[in-house]
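The complex appears here without one of its protein chains, the remainder shown in place.
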Amino acid sequence: MARQITFQQAINEALDQEMARDERIVILGEDIVGGAGAPGEIDAWGGVMGVTKGLHGKYGDRLMDTPISESAFVGAAIGAAATGLRPVVELMFNDFMGVCFDQILNQAAKFRYMFGGKAETPVVIRTMIGAGVRAAAQHSQSLYSMFTHVPGLKCVVPSNPYDAKGLLIESIRDNDPVIFFEHKKLYRLEGDVPEESFTVPFGEAEIVREGGDVTIVTLAEMVHESTKAAEILQQEGLECEVIDLRTTSPLDEETILESVENTGRVVVVDEANPRCSMATDIAALVAGAGFSSLKAPVRMVTAPHTPVPFNDSLEDLYKPDANKIVAAVREVSEYQTWKTAASKS
Amino acid sequence: MARQITFQQAINEALDQEMARDERIVILGEDIVGGAGAPGEIDAWGGVMGVTKGLHGKYGDRLMDTPISESAFVGAAIGAAATGLRPVVELMFNDFMGVCFDQILNQAAKFRYMFGGKAETPVVIRTMIGAGVRAAAQHSQSLYSMFTHVPGLKCVVPSNPYDAKGLLIESIRDNDPVIFFEHKKLYRLEGDVPEESFTVPFGEAEIVREGGDVTIVTLAEMVHESTKAAEILQQEGLECEVIDLRTTSPLDEETILESVENTGRVVVVDEANPRCSMATDIAALVAGAGFSSLKAPVRMVTAPHTPVPFNDSLEDLYKPDANKIVAAVREVSEYQTWKTAASKS
Amino acid sequence: MQLTKDELIEAYRLMKTIREFEEQVHLEFSAGQIPGFVHLYAGEEACAVGVCTHLSREDSIASTHRGHGHCIAKGVDVHGMMAELFGRKTGLCGGKGGSMHVADLDLGMMGANGIVGGGPPLVCGAALAAKRQGKGNVAVAFVGDGGSNQGTTFESLNLAKIWNLPAIFVVENNGYAEATAASYSVGAESIAERGRGFGLPAVQVDGHDFLAVYEAAGEAIERARRGEGPSLLECRLNRFYGHFEGDAQTYRGEDEVKSLREDQDCLLRLSQEATASGEVDPAEFAAIDSEVEALIKDTVEAAKAAPQPDAEDLLTDVYVSY
Partner (left out) sequence: MQLTKDELIEAYRLMKTIREFEEQVHLEFSAGQIPGFVHLYAGEEACAVGVCTHLSREDSIASTHRGHGHCIAKGVDVHGMMAELFGRKTGLCGGKGGSMHVADLDLGMMGANGIVGGGPPLVCGAALAAKRQGKGNVAVAFVGDGGSNQGTTFESLNLAKIWNLPAIFVVENNGYAEATAASYSVGAESIAERGRGFGLPAVQVDGHDFLAVYEAAGEAIERARRGEGPSLLECRLNRFYGHFEGDAQTYRGEDEVKSLREDQDCLLRLSQEATASGEVDPAEFAAIDSEVEALIKDTVEAAKAAPQPDAEDLLTDVYVSY
């Protein structure tokens, strides 16, 4: 059997292998070593989740702890990328984009285009998303839709250890700025991951489960809830095709549209808030290019339009889960258009 | 005939009347007076577009120029709102949200919910959107979709002087944080505006033109391009219903869905970039709740997924215009489903 | 600035309340009873109380992720706080905020804050509101040494200065931001020095010394009340626990915490000084200690017995129709 490691180990390994391969890679972020200037252990943390732990021992000052000055150090990563390094920077929680968004929105994302192709900005910003750990309103958001909205950025949302490794290596080798979103509930997830270096290309969604009745389009942690739902529905004889986007920008439109051509029914599952979101993005794609195949309304299963509540049971209610997905799939599968009703008779 | 004033004058008048009415209103922003500390004229600018010009003479130090410290002064407006004032703050270009987004995303938007309803934050953030004046990639964006994505914020996108006045007064009186987006191409637009104070409620779209063939859903400056397109199409016998959203959050879902029930065909026109946008938001709404009425794919007419280019002709190509809207409407109106084809025969 | 005996005893009571609150939260968190991210203030009590003793409910404070101490010092109800940490309906925020978002606007407590550097701009606003209201009120931002490196904090120092706001920036320099030493992350000679670079009167005090904090804060606050603008106060102090509950603290020196508890305990110091001078009888402190312990025990029990929020609460306190 193939080797099993966690999502977190997969990220660490990707960083390790790439740093060994390319001198230009540096890692910056708050406590990504941990213990700078302190009397105790050096490499005390490896980032708040321990993801970079151990790399300092191998690569020394190619990893640098930063002050709590996100604009300065995210910007520094971007500036260094434009002048010859290939930095990977950790923005602890994606919620903190608010204190450094300009450097991403107006600097990194714009350079290549507004300088007429004369700049490359090979920077990767790793950041944490997701609700589910009672971290409340300012540490639980999933803000990938905002980055996906911005031309010039590429956005990666791995759902499993294999993809985490392959997509991170791809991200590091890409010459555009990449935002790499790690769902905090996935770090301990184990899965098969080759030891050797490999890449997963951008813009290729994965069909994690095939099925001809309903297409479920989803990403990140929600891939697992969707799969759970698909298993439940299989008992009822409903076959779901579950599509894991893997990257939201670029987006693999073809895989989605082909699946919809088969099923005619779509549920989009996105943990984020509903408005102007990845959920609406996929729904709009299907309502446009996929319309001729559609046999039922596109249903979105998302968080409500509220901040993330602290209380456990409220937070559980807040998040989409297998039950809600099952209900949505049933709804679209039972939907009868004039057309489908007619064609049955 | 009713009095005609410009969009810009309408905003100035709304501010003036509200300041006269409510002592708690203060205005903060860069050069919103202009000339602070300088030897020449005081009230030299009234903001970079002159929108607040003249108010300093009437209200003195209730208007305050700020340093170029957007986090501090936008945050100050928010903090003042939470402690008894009702500030209106000018964030010159919405592109500058990047340097102060945290105060909006994580502070203003979250207070009421995360403090369990124990806080009110009556702050209005006025900011400029839009391409079309050769201001290039960092001064031409339309970023309302990012704010619309955020629960806890209300988002206003007036398209004409009447709405600008009525919606701004409504915004100032609202107890939630409101982002008020002013399209820079609209400031000189004239229109009928009552002299007396009045409000336009949130969440009520306006049907600016009735028609039974195709629904065009749009906002801000694009309302005018859409109306132009509708006039052209009328010559061909196609009647478009043009819906001006007026506020994107809250969103008037009913008006859109009712119109789609009639027409079965929808074009969404949004000047912003296409991904995870207001365009996809409306398309998704229609693909969900409006599906049973839909007779054609939902078409989105938007900017491409690129930054805004500087060059005139490229920028003109970048923006949606009447011609592109006409083409999209024709496309959806000519679309024949199996169902519509059948029902015609 | 002289404290009466009653004031001193009240200050001790508040400091003890904070300490006891944190010790109990530590236990309950370890027992898995409190979810989420929790940062304890134990060890730093003299700062919150030394500052807030000068404030009335019309004065405002904005706090940090390490906010329990500031809340208690500002007079926030400990039952409401504990229930909030447990996520209960009876919590100050109805269970929707948790430790990082405890707030009580009615008492001028503008909220703990999960964003480092979130508070200083807000405090500029509260100070502006106070200035316009003209009643001599002030607003205080608590900031950590880590938070002192955030651009929002720097901008706020300048804004407060040029608008001559009644704002006080209290920097709680506990030597660490998470695992990173302040000696590494702060390039200046001191945070006070950096404040002076912005044109603010700025002093550094021993934050374990309640009386020193009380005095320095009093001067800064009085200056602000008189309309003479903002100040910065750097308190050097220590946290007794890890950055957050669960932190293994391997970055700290051997026995660092132990020796802090022995030599740098602001509570001990205050009570020892007051009893040594004969001003307060040790028995009085002991009595307060047991009262406070009983009180905090009660908050824990009440919180555990309190109801969960209702499902409908998910959709209240925010505009929702979709």
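We call the chains A, B and C, going by the order they appear; numbering starts again at 1 in every chain.
Just so we're on the same page, contacts are C-beta pairs under 8 Å (C-beta built on N, C-alpha and C of every residue); 3 or more make two chains touch, one makes a residue touch a chain.
Fair warning: this is a prediction, and the values are worked out from it, not measured in the lab.
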| item | value |
| --- | --- |
| Of C:Val186, C:Val203, C:Ala217 or C:Val318, the residue in touch with the unshown chain | C:Val186 |
| Selected from B:Glu30, B:Glu90, B:Glu120 or B:Asp244 as touching the chain missing from the view | B:Glu30 |
| Residue, one of C:Arg194, C:Arg239 or C:Arg252, that touches the chain absent here | C:Arg194 |
| Residue among A:Lys53, A:Arg112, A:Arg209 or A:Arg299 that touches the chain left out of view | A:Arg112 |
| Option touching the unshown chain, where A:Ala14, A:Leu55, A:Val74 or A:Met222 are the choices | A:Val74 |
| Positions on chain A contacted by the hidden chain, ascending | 26, 64, 66-67, 69, 71-85, 87, 102-103, 106-107, 110-119, 151-152, 154, 176, 203, 249-251, 253 |
| Positions on chain C contacted by the hidden chain, ascending | 149-152, 154-155, 157-158, 161-162, 184-189, 193-200 |
| Positions on chain B where the hidden chain makes contact | 30-31, 34-41, 44-45, 48, 65-72, 95-96, 98-99, 133-139, 274-275, 304-307, 309-314, 317-318 |
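Quick note on the criterion: only the chains that are shown with their structure count from here on.
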| item | value |
| --- | --- |
| Chain-level touch network, classified as line, ring, star, complete or other | complete |
| Computed distance of Cα centres, chain C from chain A, in Å | 36 |
| Approximate Å spacing (C-alpha centroids) for the pair chain A, chain B | 30 |
| Gap in Å, rounded to a whole number, between the CA centres of chain C and chain B | 40 |
| Where chain C touches two or more other chains at once, by residue number | 93, 95-97, 101, 113-115, 117, 151-152, 318-322 |
| Per-residue multi-chain contacts in chain B, two or more chains | 71, 102-103, 106, 110, 113-114, 151-152, 249, 251 |
